[in-house]
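One protein chain omitted, others in place.
First chain written, first letter: the chains are A and B, and each begins at residue 1.
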Amino acid sequence: MILLLQAILSGVLVGGVYALIGIGLTLIFGVMRVINFAHGELVMLGMYVTWLLFVKLGWDPYLSILAVAPLLFVWGAVLQTTVVNRVLDALPQNQILLTIGLGLVMSNAVMLAATSDYRLVSTSYSSASFDLGGLSVSYPLLLSFLVTVAVTVALYLFLLRTDTGQAIRATAQDRLAAQLMGIDVRRMSVLAFGLGAALAGVAGALVAPTYYIYPQVGAAFTLKAFVIVVLGGMGSVVGATLAGVLIGVTESLAAVYVASGLKELVVYVLFLVLLLVKPSGLLGKTRA
Amino acid sequence: MISLERPAVRAALRWLPAALAVTALAAFPFAVTKPYPINMGVVLFLAVLMGSAWNVLGGYAGQYSVGHAAYFGVGAYTAVLLFERHQVAPWFGLPAAMLAAVLVGVVIGGITFRLRGPYFVLASIAVAEIIRLAALHFRSFTNGAEGFVIASAPSIHLLGVELSFGTKRSFYWLTLALAVAAVLVSRAVLRARLGYLLLAIREDQDAAHSLGIGLSWNKNLALAISAALTGLAGAVFAGYTRFIDPSAAFGLDVSVRMVLVCLVGGIGRVEGPIIGAAILIPLEEVLRNPGGLETVGLLPRGSELVAFVGRWISPAHLLVDGLIMVLVILFAPEGVAGLLRRLRARRRESAAAAPSPAP
Partner (left out) sequence: MALLEIQHLSKFFGGLAANADVSFSVEQGDIVGLIGPNGAGKTTLFDCITGFHRPDRGEVRFRGVRLNGKSPDKICKLGLARTWQKVRPLARLSVIENVMVGAFARTRDPEAARAEALEQLRVVGLLPRAAQAAGGLPIGERKKLEVARVLATGPTLLLLDEVMGGLNPTESDEVIELVLALRKAGLTFVVIEHDMRAIMRISDRVVVLNSGEKLAEGTPAQVVEDRDVVAAYLGEAP
């Protein structure tokens, strides 16, 4: 029983970060209908920036978020304006190939700059944990989860209460109608991609203390992010939040009850089942 | 008297350039014996084989699989396991590899062909990843991350002659023959009824459906052909490099390269994989191993260019792949073959008065 609760707890904590990644991806898809297969590489970039700040300036990873978020936001905006914007009307297959290419460029550029050596961000609390009613709670995971909650709440407030946020939601709902209402949809696309990248980067900063950092680490995040986005419904921020936690828990349970080496495989198998049975996800709007 | 009017003569003339090229390629190893270019030949011919295989499903039927490594790896592991564990000669190992790949393909097709467009792409990637993770995990079956090293080279007896698979040269001719065969198969499919049906499915699935074309049946047929050829490539590759492990077999970069070869050359065209491989493979091999240019005398020993490339580009040569992919999709999604076609059409347009067909 304890084992089950422990697995669920760890899963929820990790799931929060997954949710951040998924929310970023679903925002990008919602506003631009673009399938960003380079999303994991954006997480990877966040991890590397965090590591650099840690190693060169001694910054605590949670502090790095203040730098990572704007940096990745700008990078995302640049990517959107220079490359992604040109394929908004291309075949979805071509969009995926394009973003796969972008991902390859990013991960290999990092490999050139920093080599494939595994990097670590070992803080004093990287492996610390405390006891909660017989369950072991990992400090970094808990902190990440709390930051994730804070960021998600801030994001919701932004999307629901501010003019820009509502403009983004309008564009996601109906691009043409939004244009007719005078919303600058190009600007919304840039914002969405920047936001998505920033969220991915923040997720990278949050997991940096507990993950090995290497150039190819993004790949697993990308596929997982897609599972989350499809599960939550493409375009639904709330859906991605819930799905992120669900996937975190699923992975954790799989690690305990199936085999640690197969935990990702279980998630991908569920992905296939999901695509076949209910591709619009738990809360999603079906797209043509 | 050999007259140009006779169709047989005209047909022979049409095949002549290709026949000459293939003969020249086949004669190459007698003239040049250095391993570097021979190796590049093997890699290039394998790329033509794999590209042509992908083209049948992706280019003709329009089903962009970015998980074809699944078939490549299944073919590789089947041949290797049969050889290492049961001493099955390649004579049987290669067909077995193709069969295994087809079986896996039918299962995967059954699952994924219900999905359309980007969902199909995502599912194909997920499937390849699932197989890769399984290969990593089930060590007793696949040796896990260690993979297999093939100690002794197999040989086959053909017409009383023993062909050893130990030399690069024999693989050069084998892969050249397979590449030619793959191109011929690809061309035959396109000109047969199946080709038309696949193109129809690519252009508009529902319209094709309403015209009496069974979607499942034809997509699976295309997949079977595609998977068989890809599995064959995997088995030959494993025999050539004498090594296989889950990431070499099922890695995303294998899948991406197959797509890229067709993308650069021209998706959906028979000559696409040939052009794409001819451009990409030399580029990649030189970037990956610039020292080879020195060994063949194209660059002086100790060349600074070689040192520069070796230091700064080789470890991340996939970056060039990624860049090419981005640039091609942005500026030439129809590939080189498509560009040439458009150029030719525009020249015809300016020459003639009447409007010419759309590219």
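Keep in mind that, in the parts below, a residue touches a chain if its C-beta (ideal position, glycine included) is under 8 Å from a C-beta of that chain, and two chains touch if they have at least 3 such contacts.
For clarity, every value in this text was computed on a predicted model and none was experimentally measured.
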Checking the contacts here: which visible chains does the omitted one touch? B
Among B:Val48, B:Ala61 or B:Ala200, which one touches the chain that has been omitted from the display? B:Ala200
Residue in contact with the excluded chain [from B:Ala208, B:Ala238 or B:Ile324]: B:Ala208
From B:Ala11, B:Ala192 or B:Leu343, the answer for touching the chain not displayed is B:Ala192
So that we can see where the missing chain sits, which residues of chain B does it touch? 191-193, 196-197, 199-200, 203-204, 206-215, 357-359
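FYI, only the chains that are shown with their structure count from here on.
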Can you tell me which positions in chain B touch chain A when the two form their complex? 64, 66, 111-112, 114-115, 117-119, 121-123, 125-127, 129-130, 133-134, 136-137, 252, 256, 259, 263, 312-313, 315-319, 321-326, 329-330, 333
Residues on chain A engaged by chain B in the complex (per definition of touch): 35, 83, 86-87, 90-98, 100-106, 108-109, 111-112, 115-116, 219, 223, 226, 230, 259, 261-262, 264-265, 268-269, 271-272, 275-276, 279
